[in-house]
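First up is the structure itself, then whatever we jot down about it.
Taken from a larger complex, these chains appear in their original positions, while the remainder are omitted.
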Amino acid sequence: MAPTTLGALARQLQSPGRLSAIRGAEQTPVHGVNTLEDAVEGEISFLTNPKYRQLALDCRASALIIARNEDLRFKVPVLKCEDPYAALTVATIHIHGYRRHPQWGTSDGATISPSAKIGPGASIAAGVSVEENVVIGKNVVIYPGTYVARDVTIGDDVVLYPNVIIYEACALGNRVTIHAGTVIGEDGLGYAPLNGKWLKIPQVGCVLIGDDVEIGSNCTIDRATMGTTRIASGTKLSNLIAIGHGTKIGEDCMVVAQVGIAGSAVIGKHVTIAGQAGVVGHIHIGDHVQIGAQAGVTESIAAGTKVLGSPAAPINDAKRQFVLIQRLPEMKERLKALENEVQALRRLIPEEGGSPGSEPGG
Amino acid sequence: MAPTTLGALARQLQSPGRLSAIRGAEQTPVHGVNTLEDAVEGEISFLTNPKYRQLALDCRASALIIARNEDLRFKVPVLKCEDPYAALTVATIHIHGYRRHPQWGTSDGATISPSAKIGPGASIAAGVSVEENVVIGKNVVIYPGTYVARDVTIGDDVVLYPNVIIYEACALGNRVTIHAGTVIGEDGLGYAPLNGKWLKIPQVGCVLIGDDVEIGSNCTIDRATMGTTRIASGTKLSNLIAIGHGTKIGEDCMVVAQVGIAGSAVIGKHVTIAGQAGVVGHIHIGDHVQIGAQAGVTESIAAGTKVLGSPAAPINDAKRQFVLIQRLPEMKERLKALENEVQALRRLIPEEGGSPGSEPGG
């Protein structure tokens, strides 16, 4: 934690948060960022969601980051920003910084193959295994219990949290972060049916992960049967996500927890996939597509489309369907009423050669 | 296993199972509890689900626990209980006991920081890492491969199964049990969009877990971005569950496998969430709410409500919707029939100034 003042902080936020005004004493000391509920004196908090305006008024923080067009009057100094969320992020980085990792050097308790090459600045814990022909870049941190199989390549400034498993011949770019318990490059479900049994297909491909990718905990990224499973630079995955063999995910995507993407799918850039959604294999998802929570995507999706539902439909269609499903009881009643009405009308109508009220054919 | 007799066992069940009667020889030896299908002589079994009555009649157990109002006649002695499920549980505890953990003392193969404080009675296996400033209570068991990061606090009588990962500064209460492979306090998916890239927000909060919480295997509990993610006392989680950053779960909840709860959700007490259900972030779930399997909860829910479906609806509405969706083909047919009928009627009706059978406007 680096204590600062509101004025110094404001200068940090000018460009990324597009600071538009500072209201209050620049010398106000700030030593932490916190939520509206938990902030205390000496901390700065933030109002980005209008539903928390009352909380913001009641907040005990010493200062607030607010949107430029927020017109509430606060007793404490405020920083008005065009992008308060970015401002908050930069303030948090400035004051708190990112996690500091233990400095293990290359621990005697690690099991490292003589043929592995490890760059300078490494921090490799006891209980790590690095197998033959592994190549590791500079300033890499590997926490306990992590296993790096033969022929894996790891770039610079990579962090592997505890108990990460990387199967053979996979490659990670620079500044990749993988959280505890995630498995990269295990075999996918690859079998051929033969005489009523499942014959295992050797999974001879690998996984390639681009620069600046972050992957959460307990995910599974299948190696390709042949060729590569690929996660392009800048993409972020949350936890408990399953990526099938041979799937390619483009740059700067955001994938929320418990999503599953089946094999040989091709996902574009800047795609957002919300929690528990599923994508079938062998389809193409265009750039900037947004897939809603629990959606079931069964067909390719054109760039820029937002989808929802299972099976997934364009978001407005899906929402209309949801509403109409809720109204099914009413539709059923109206249908029944119409049937009764029409039956009554039928009785009233003069048949050809007949008279009002006579029975059909009467 | 502690062999006993039916009479001794019956005395154990009086209060928790509300024993109402014992029918048969009190001296019947009982050395195990087993299912109706697998039980053999010397074991006691149980009938709590009426669909298994025939199995119970055919069962080879030496005794049965049954509901007070069960009127089947059994050849073997029975214990009639008002709460046969609680009785069964207490019988199992009495005869089999809970898992006995290995006694490792503090293994030489564990890596423990000199600044960590560990209470008396610990059993810490080889391959465990305990980092600086960790405080651990009495009688704690930590299995191999578990990693406890700096500044973590752990209460008394806690059990951490193998390969559990606890990130820095999280706190666990007393009698907490965490099963193999679960990750507590990893970073959530916290990024701010900035110039088309994702800027990582330092996750400076932590996770607080109350007393008597049990968490299954391979779960992921995100640390809060700021403040705390909280799981209150007595709550039980199954496996492969994802809890988002800043979410608060109340006392004595029951969360089934593969549930996902997004960030900043607030869940009340005694809430039940069935398998694969999802709850979006920033909403409030009242006490005693029951959420059905695969439900998708997108809005706050009042206390005591049961919901089902995706998007979730009150259970009776959801069930009616499910039925009506099944009847859509029939509704479509009825709609078509009505259209035909109305068209026919239209032809029969004397238009103003016209005659039956003439075309509209004819």
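Every chain is named by a letter (A and B) in the order it is written, and numbering of its residues begins at 1.
Throughout what follows, a residue touches a chain if its C-beta (ideal position, glycine included) is under 8 Å from a C-beta of that chain, and two chains touch if they have at least 3 such contacts.
Everything quoted here is computed from the prediction, not taken from an experiment.
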Homo-oligomer size of the whole complex, from 2 visible chains: 3
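Here, only the chains that are shown with their structure count from here on.
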Euclidean distance of C-alpha centroids - chain A vs chain B, Å: 24
Residue numbers on chain A that touch chain B, as the complex places them: 16, 33-35, 37-38, 49, 83, 85-86, 88-90, 92-93, 96-99, 102, 109, 125-127, 143-145, 161-163, 179-181, 212, 214, 216-218, 234, 236, 238-240, 252, 254, 256-258, 270, 275-276, 293-294, 310, 322, 325-326, 328-329, 331-332, 335, 338-339, 342, 345-346, 349-352
In the complex, chain B residues that touch chain A: 111, 127, 129, 131, 145, 147, 150, 163, 165, 167-168, 181, 183, 186-189, 191-194, 196-202, 204, 218-220, 222, 224-228, 240, 242, 244, 246, 258, 260, 262, 276, 278, 280, 282, 294, 296, 298, 310-311, 313, 317, 320-321, 324-325, 327, 331, 334-335, 338, 341-342, 345, 348-350, 356-357
